[in-house]
Structures are given as C-alpha cells and as structure tokens.
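Missing here: one protein chain of the complex. Every other protein chain is in place.
As written, the chain order gives the labels A and B, with residue 1 at the start of each chain.
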Amino acid sequence: MRHNKSALIGTILFGAFVIMITIGPIVYTVNPFAVNTINKLAPPSLNDLFGTDLLGRDLFARSILGGEITLYISTVSVIFSLALGVPLGLIAGYMKGMVDEVIMRIMDILLAFPGLVLALLIVAVLGIGINNAIIAIGFTGIPIFARIVRGVVLKISEMDYVEAARALGFNRWRIMIRHVLPNVSSVIILQFTLSLAAAILTEAALSFLGLGAPAPLQSLGGIVEEGFPFLQNGWWYAVLPGIVITIAVLGPNFLGDGLRDLLDPKLRGSS
Amino acid sequence: MLLCVKELTACYETPAGLVRAVEDVNFDLDKDDSLAIVGESGCGKTTLALSITRILKPPGKIMNGQVLFEGRDILSMPENELRQIRGGRVGMIFQQPQAYLNPVLKSGFQIAEVLEIHQGYDHQRAMQEAVRLLKEVGIPSPEETVNRYPFELSGGMAQRVIIAMALACSPLLIIADEPTSALDVTVQAQILETIRRLREHRHTSLILITHDLSLAAAACGKIMVMYAGKLVEAGNRESIFKNPKHPYTQLLIASIPKIRSSEEFPGIAGSPPNLANPPTGCRFHPRCPHVMDICINVEPPTILTDTGQRAACHLYK
Partner (left out) sequence: MALLSFIVRRIASLILVLLAVSFLVYASVLLLPGDPVTAILGSEGYDPIVAAQLRHELGIGEPLPIAFAGWLERAIVGDLGTSVVLSTRTSISTLLMQRLPVTTELAVLTMVMAIAIGVLLGIVAALRRNTKLDVCVSVASLTSYSMPPFFRGILLILFFSIFIKIFPSGGYFNFFEDPVRNLTLMALPSLSLTLGLTGVITRFTRSSMIEAMEKEFITTATAKGLPERLIIFRHALRNALIPVVTIAGLQFGALMGGVVITETIFGLPGIGSLLVQGILERDYPVIQGATLFVTISFVLVNTAVDMLYSLIDPRVKIGGR
C-alpha cells in the first residue's frame, strides 16, 4: 500500500513532525523557558536553530514544546469529536425515523456555526485554557463524524446482503458488528486524518488570537502571535513556527488524500 | 464496400498486464447489410465496436489494423475529419439508455445538438427536426418528450431518444452495442422492431452487438461469432445456423433453449479465458470437444468453408 505516493508523503511529513516533538527534547536539550535578554531576537544560528524570541529564549526549543501542545490539543479534540460523533451517527443511522431526525437536526444546528466562530463562542463562555480549547475544537468536529458514520450505516443497511442476512433470521446486533463495523472503521480512520488537520488549524487560529493554551505553555500558534509584531526585523520568530504548523497539517492532509484514493477505487470496483 | 476492417487489434494496458481484447479481426460490411457480432461477455465485442469509430479510451489502445470506412482509414484519419464521421456518417447506440444520456440536458436538445453540429441547422430548425425524429422512432407524444429530461423517461423511451440521436443525420451505418440488454423483454422486441423498420426505410447498414444468438438471428442477415478476442466464425445467418462449423458456434446454438424440446440443457464447459494471458494456439482449445494436438500449439487460420462461411478452426483444413 505504500506505493501510494500521497500516503507516503503524508506519513513522512507527519512523522517528521512527531519525531521533532518527541525525539527533539532528547537531542536538543536547550531549555525553552531559559530567558536570556542579552541574546534577544537573534536570527537562526547553529546554537539557536530557529533564533531567539523577545526574551532571548530559544525558539526551536519553544517550538518543540509548542508542537507538543498543538498535537496534544488537536488529537484529544478529535478523539472527543469521534467519541461523541460516532455513537450519535450509529444510533441515527440504525434507528432511523424520529431519532434520526432529531439527532441530525442537532448536528445541522452545530454545523450552522462556522467552525472557528463556534470554537470562539465556546471559549468565550468557558474561558481560556487547554481543556476549554479541547472542548471548543472538539464540538466543532462532532457533526462530521456523526454524518459520515450515519451515511455508512444507512448505505450498508440497504445493501442486499444485509437484507438477505435479516431474511435468514440473523440477529440485528450480529449484522451490525459483522457487516457495519468494518465498513465504518475505514471511513472513521479517513475522517480522523482530515479532522486532525482541521483541528490543528483551528487550534492554531485560537492560540494565534490569544485564546488557546495560555503562556508560558503556548502552542505554535501562540508563538507566531508573539512573533508577528517583529516581522520586519525578526521574520524567523513568526515564520519558522508557522512552517512547523503547516507541516503538521500537510501530513494528515496528504495521508487522508492517499487513504481516500485507496478507499475509493475499491468502492467503485475498478476493473 | 462500406466498411472494411482489417487485422484490427486492440488491447487494454492494465496493472495486471496487457489484456488482448481484440486480436486480428477481419470483416467487411456492405451498404444495406446487417451484421450481428455475437459472443460471451468479455469476448471483445464492445471493444471492437468502440474501435471502429476510434472512441476507445485509455487504458484501451488500438494497436494495429485498418478500419476503412467509405475507403478512408479511420484509424489514421486526423481528428477533425473523424469528428465529421462520428454522428454524421456513423451513429452509435449503447446499452444503458439512461446512463448514456446527459442528465442535465433536455432530450430534444441532445438530439438537436447533432443536427446543429453536423448539418448546420439553427437551433429552432434542429428542435423541430428532433420532434419529427422522435415521432419516427415511435414516441407517442414527441412535442412533450422533446422537453423532458432523461430521468423522466422510461428505459424504452430513453433508448428511442438515443436511436433518434443516432439517426438524426441519416448516417450510413449504425453500430448498436447491446441496445436491448438493459430493457424489459417486451420493450426489447419493440425496440428491435423499431430498429428494423428504420433500417429498412432508410437503407442504413447495421452492426448489432449482442450475447444473444437468437436475437442476432432475428435481427441480422450476417453473423460473426467472437471468442476471447478472436473471430471464430462469420457468414450468413442461414449457413451459420444450418451448418455451424466452429465447435464454439455449434455449442452456442445447441444451448439456445428450445421450448418444445425436453432435452437436457447443455452448457459449454469451462469458463472464458483470461485475456491478459490467453491460452496458446487456438484460444478455445481448453473447452473444445473436438480438440486436437495441433490446436494447443498453433493458432488456426481463418478458412473459407464449403458452405460459404469463414471459420477459424483446424478441423477444416
């Protein structure tokens, strides 16, 4: 399956990001909190790979830390969306009727809010913080999981072989597990990668506005926000962490692309 | 001679290898002739049909041969000349009418298009002609149908629209690829009758592609049997049915269910070969009841038999 170029590139990019934030601290032992005002706003060098910030702290070390926080918040948010969205989708697709209507209406209402705006509203109400950011981003991601899972369940339950199984008297639950679940899992995995990319973007936006993880544990977006005023004389401050974010998003996006190509021709049954 | 197909070879380039769908096929078709190309699914008949007007799309590729239409070779013609022939001199009808009509354009419009492009009609005149054509193909209320979208039509009606589209510019040849396979049996008969009537009236030649040998016999004077991409037998319907030469043809005819007979229903043992890796020698040899040693190694030449048809079989040397 690795001959799929997109999936390969995605894995490499995302892998690079993950390696940076996991192995990074072991290899690059600079303290991200170490203030050194003499060396503030220094350009990238061998000592400070990303340069230093306004307090002289090493930006690469801060980016590693920021990357960890970005990944943490994004991943947990998507798991949150999944944990709520998938069961809702399963119930809606399986029960159909009134239950389906009500659940989908609620999803529609959630979807009526533009993504970032909903997250902003939730943060405005709950306050700034890592957990609140997770909840905010998580809520934005619930409807799509619900919709996709529901779609798969509906499609499967209409397939001839499910009707055949029912006609043969098989237990409803057994049908669900043996037929629905495998199909649903491939779709969920695909959506996980795409939602992860979206979550990282939303998290970056929130922290850029100062509404994400608070200092001193800012995520990458927060570091970019700090660096923005210094764009003229210290472009590395804002740009380099920004590139890291981009790589972190490109990874899952490419991966999702590759996965989608894998799933699609299978579904279409090419000759 | 209206159409001369010489040594036509077409393949599909797939990850699994080169699929040799049509191999070295030769046949002629004269004006007013009707030829049925018969064979199992996957024997290459549709590929052949698409190759004649060069609308075979990648991964399909025409490797070799000539298709002489009115003396000019379609396979080496420049694109703009070919476009004039398609729709203008040769019309095509396909298997699933709804799929082969554009769902967001009105039926009448799709017919009018051909007239506007090939005959230079303006839109109004083309639409009027479309109405007339719909009537000719047997649609009861053509003025209404002209404004309907394909999804609003039944299968039979949609197929008639396609027939009207194919006939619009009074082509010399119609190629119909399984035109009735997707339709109800009663509608099948009607559509075939419509095609027959129109053909007679307009003196259009017909190539009919089908897997149904009895349908072929009912509709066409000449029959060509294909197996695994190769032509195995060709001749008039009478000689083929009375004296089938090739073992495959014989088995095909034998497996036509006869209502009054209580004989057992014979089939043809085995299954069609993998065209990416076809059998050596005669491609039918693994399933042939008369197989000889030579059949395994040497491809049979096409021989003119005593009863007038051509057959590719070592039995008749």
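What we mean here is this: a residue touches a chain if its C-beta (ideal position, glycine included) is under 8 Å from a C-beta of that chain, and two chains touch if they have at least 3 such contacts.
Remember, it's a predicted structure, so these values are computed and weren't measured experimentally.
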item	value
Left-out chain, listing which of the shown chains it touches	A, B
Option from B:G65, B:G87, B:P179 or B:P273 whose C-beta touches the chain left out	B:G87
Candidates B:N102, B:S255, B:N274 or B:N297 - the one touching the absent chain	B:N102
Options A:D53, A:E68, A:D100 or A:D257, residue touching the unrepresented chain	A:D257
Candidates A:A7, A:I103 or A:A204 - the one touching the absent chain	A:A204
Which of B:D122, B:E152 or B:D184 contacts the chain that the document leaves out	B:E152
Residue numbers in subunit B that touch the chain omitted from display	53, 55, 57, 82-88, 91-92, 94, 96, 99-105, 113-114, 117-118, 149, 151-152, 162, 165
Residues of subunit A in contact with the chain not shown	105, 108-109, 112-117, 120-121, 123-126, 197, 201-202, 204-205, 208-211, 221, 224, 228, 231-232, 235, 238-239, 242, 245-246, 249-250, 253-254, 257
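Definition applied: only the chains that are shown with their structure count from here on.
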item	value
Approximate Å spacing (C-alpha centroids) for the pair subunit A, subunit B	53
